[in-house]
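Below is the structure I would like to discuss, written out as structure tokens.
Every protein chain except one is present and positioned as in the full complex.
Right, chain A next:
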Amino acid sequence: MAKYLLLKHYRGAPAAVNDVPMDRWTPAEIDAHMTYMDDFAKRLEESGEYVDGQALKPEGAWVRSDGDGRPPVTDGPFAETKDLIAGWMIIDVDAWERAVELAGELSAAPGAGGKPIHEWLEVRPLFPAPPTVDD
């Protein structure tokens, strides 16, 4: 088994096929989208492949140290052009092909007009622990 991170972007991903921002959807379309996401996570739990999923608020800031004895420096809110992560899901699956298959399903969540969004999701393998046998 191998773990993969599925990353969803607010901004910064290539344009989706059904590229209408969520605030232009009808409330029923938003509900349908949320139900699809919940059902997807539930199905993954049932197939023994779900690890974690979280959504992120769009706000926040860059933070860095400014040296000993000084408070950290912040830079925010984020510029409108910044690549922005909307949330993630971590899955634990047999192979890369299965990760791609699942990301494809997630990308087909319904959006405006009840039609699949076909949005681009970023799929990234997690590093596993080093093996015990190494010679």
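To be clear about the criterion, a residue touches a chain if its C-beta (ideal position, glycine included) is under 8 Å from a C-beta of that chain, and two chains touch if they have at least 3 such contacts; residues count from 1.
To be clear about the criterion, contacts and distances are computed from a predicted model.
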{"item": "Chain not displayed: protein name in its UniProt record (\"Isoquinoline 1-oxidoreductase alpha subunit\", \"Amino acid ABC transporter ATP-binding protein\", \"RNA polymerase ECF family sigma subunit\" or \"Hydrogenase expression protein HypE\")", "value": "\"RNA polymerase ECF family sigma subunit\""}
{"item": "Absent-chain contact - pick from A:D19, A:D38, A:D75 or A:D94", "value": "A:D94"}
{"item": "Which residue of A:A16, A:V51, A:I85 or A:V123 touches the chain not shown here", "value": "A:V51"}
{"item": "Residue ranges of chain A at the interface with the undisplayed chain", "value": "1, 3, 44-52, 92, 94, 127-135"}
